[in-house]
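For this depiction, one protein chain was excluded, whereas all remaining protein chains were kept in their positions.
Chains here go by letter, A and B, matching the order in which they are written, and residues are numbered from 1 within each.
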Amino acid sequence: MAENLQFAFSGLTVGTVYALVALGFTLIYNASDVINFAQGEFVMLGGMTTVFLAMAGLPLPLAALAAIASTVVVGLALHRLAIEPARTANPIVLIMITIGASIFLRGLAQVVFDKRFHTLPPIFGSEPIRIGGAAILPQSLVVLAGAVVIVVLLWAFVDRTLFGKALIATSANRLAARLVGIDTRQIVGFSFAVSAAIGAAAGILITPITLTSFDVGTLLALKGFAAAMLGGIGSALGAVVGGLLLGLLEAFAAGYLSSQYKDAVAFLVILAVLFAMPQGLFGKTRVERV
Amino acid sequence: MIVLSTDRLSISFGALRAVDRVSLEVEEGLVFSIIGPNGAGKTTLFNVISGLYVADEGRVLIAGEDVTALPPDKLARRGLSRTFQNLQIFFRMTALENVMVGCHRHEATGLIADLLHLPAVLQQNRRSRERAMAALARVGLASMADQPAGGMSYGALKRLEIARALASEPRLLLLDEPAAGCNAVETEEIKAIIRALAADGVTVVLVEHDMRLVMNVSDCIHVLADGHTLAEGAAAEVRNNPAVIEAYLGVHGTREAALAVG
Partner (left out) sequence: MQDETLTPAARPIRSRLASLRRHPLALPAALTVLVAVTPLFLASSYHYRIAALVLIFALACLGLNLLMGYAGQISLGHAGFMGIGAYAVAIGPAHLGLPSWLSLLAGAALSALVAFIVGRPILRLKRHYLAVATLGFGLLIAIVLTNEAEFTGGPDGMAVERMQLFGWTAKGTVTWYWISAITFLLGAKLALNLIDSPTGRALRAIHDGEVAASVLGVDVARKKLAAFVLAAVYASVAGSYLALFNGHITPDVAGFLRSIELVAMVVLGGMGSILGSLVGTAVLVVLPQTLTVLHDYEHMVLGLIIICIMIFLREGIVPTLAAALGARRS
C-alpha cells in the first residue's frame, strides 16, 4: 500500500511535467498544426536560466520570472524567424525546422551556460513529508500545485478572454478565423509564447527534483509528444491526462518490473491504446469527406 | 440484367440520417441518374455504394452478389469505379500516370518482380501505358499525357478523373457531379463522353445538378430528398412529378412557379 502510494506520487510528479510539455505541444498544434519538437528546450531553458541567474546573485523568484520572460522571447523568436517564413510548407518540413531549432537551442545552452548538471534549492526544504507510509518531497507538492495553477490560468484565459476565443476559432478553422478578422499570425505567435512560458515554468518547478542540464530537452520533448498523442492531439484534457498517465505508467513499471524497462512498458501501453483508439484517448474521430 | 441494386440502404451520422432506406435497381448498359436538392444524401449514397462508408442497415448488390461492407479496392476488382465531386487527383503524377493507376486492378506483378523489373513488369508497364493512352484519348486528353496533373485546368482534371476511372474498364461507373464547375463547352464534352460510354455498354450512375445534362442523357432518374427516395422514373415523369418540384422549389416556390407558368 505504502509502496503503491510512493509510486503514485513519484509518477504524478514526473507526469505533471510531461503533462505541461504535452500542453505546450497541444497549444501550438491547435493554433498552427505544427508539432514543435523544441518544446523540450523551453523546459531546459527555464531551469538553466534560473540556475545561472540565481548563481549570478539574483533572488530566486526574480530569477525564475526573468527565466520565464527570456524563454518567452526565445519562443517568439522561434516563431517569427523560423516558423513564420515557412508557414506554407509541408508539415514534415515544419517539424524538421523545430528539430533544427532544438539542436540550435541545445548548442546555445552549451555555450551560454555549460555542460554540467545543475539544481535549484527546493522551496520548502528537502525534508520528506510522510503520508500513509510514503515519503514525499515537499517540492513534489510544489510541482503539482504549480501545474494546477498553470492549467487553471490557461483555462481561464482561453475561456474568458477575447484572445482565447480567437485562439479557439483559429484552431477550429484557420481560414474562417482570418475571414472574420482574426490575425491568425499573431495567434500562432502568441501560442508559441504561452507554450514557452509553460515549458519554462515546468523546468523551474522540476529542477530541484530531477536536476537539469543543456540536453534534458530531447527526452522531455519525446515523452511530452508521446503523452499528447496518447491523450489525442489537439485535446488539452488529453494532454494533461496523457502526461499524468505516462508518468504513472513509468513509475509503476519501474517499481514492479524493472527501471530499465520502464520506458518500454510506457510505450507498449501507448501502442496498445493507439491500436484500439487510433485517435488517442480524447482525440476527435472524423469522417473523411470526399 | 440488374448490375447494381441497393436494398433499404441506410447510414446515419450522429442524429442525421443521411441515407434513409434507399432501394434502387440499375439496369445494365443504362444511364441512371440520382438527383435531389443539396444535402439530399446523393454523395453519401455513392460513398456507401463504393465502400468508403459502411452502411448501418441494408445491402448493396453488384450483379446479384452481396457486396455490402466490402472495402473499396475489393469493389474495384468487381468492376466498380467512380469519380469524385471535389477532385481526387494524384497531383504529383503526370496525367498519364494518374490514368495508369486506374489500370491497377488489371496489373498482376508482385513486389519482387517489380523491384527486379522482370520482363513481365516491363510488358505490364507497356500494356498499362497503352490502355491509359486509349482512355485519355477517349476523353480528349491524349495530347496532355505527359503534363503534371498539378498544372492542369479544372475542366481537364474533371475529364482526367473520368479517364482514370475508365482505365479500370469498369462495368459500373459512378460519376459524382462530373459537370460541376464546368462551363457550357466543357459540359457538352462531358455529355458526349457519357453518351459514348453508354453506347459502349458501360453502366453509368450519375449524380448531377445540371438538369439539362441529366434530362438529356438519363434513361432513368431517381430522386432523393432528405436521405430518402422521392420518386423514380423516366425524365418526363420525374420532371412533372409535383413532389419532386416541391422538393426542389419548396411549397412557396411551387406556387410561384405555377403562377408564372399559368
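Here are some notes:
Here, a contact is a pair of C-beta atoms (placed from the backbone, for glycine too) under 8 Å apart; a residue touches a chain by one contact, two chains touch by 3 or more.
For clarity, every value in this text was computed on a predicted model and none was experimentally measured.
From the set A:A8, A:A69 or A:L108, the residue in touch with the chain omitted from the display is A:L108, counting the whole complex. Per the touch definition above, the residue from B:M1, B:A15, B:L111 or B:A199 contacting the chain not shown is B:L111. Across A:M55, A:L237 or A:A264, the single residue that touches the chain missing here is A:A264.
The chain not shown here is touched by just one of B:S81, B:T187, B:T203 or B:S218, and that residue is B:S81.
Note that of A:I35, A:I150 or A:A166, the residue touching the chain absent from this view is A:I35. Those residues of chain B that touch the chain absent from the view are 50-52, 71-73, 75-77, 80-82, 84, 88-93, 97, 100-102, 104-105, 107, 109, 111, 113-117, 121, 124-125, 128, 164-165, 168.
Interface with the hidden chain, as seen from chain A, comprises residues 35, 82, 85-86, 89-93, 96-97, 99-108, 110-111, 218, 222, 225-226, 229-230, 233, 258, 260-261, 263-264, 267-268, 270-271, 274-275, 278-280, 288, 290.
Please note the rule applied: only the chains that are shown with their structure count from here on.
With centres taken as mean Cα positions, chain B sits 48 Å from chain A.
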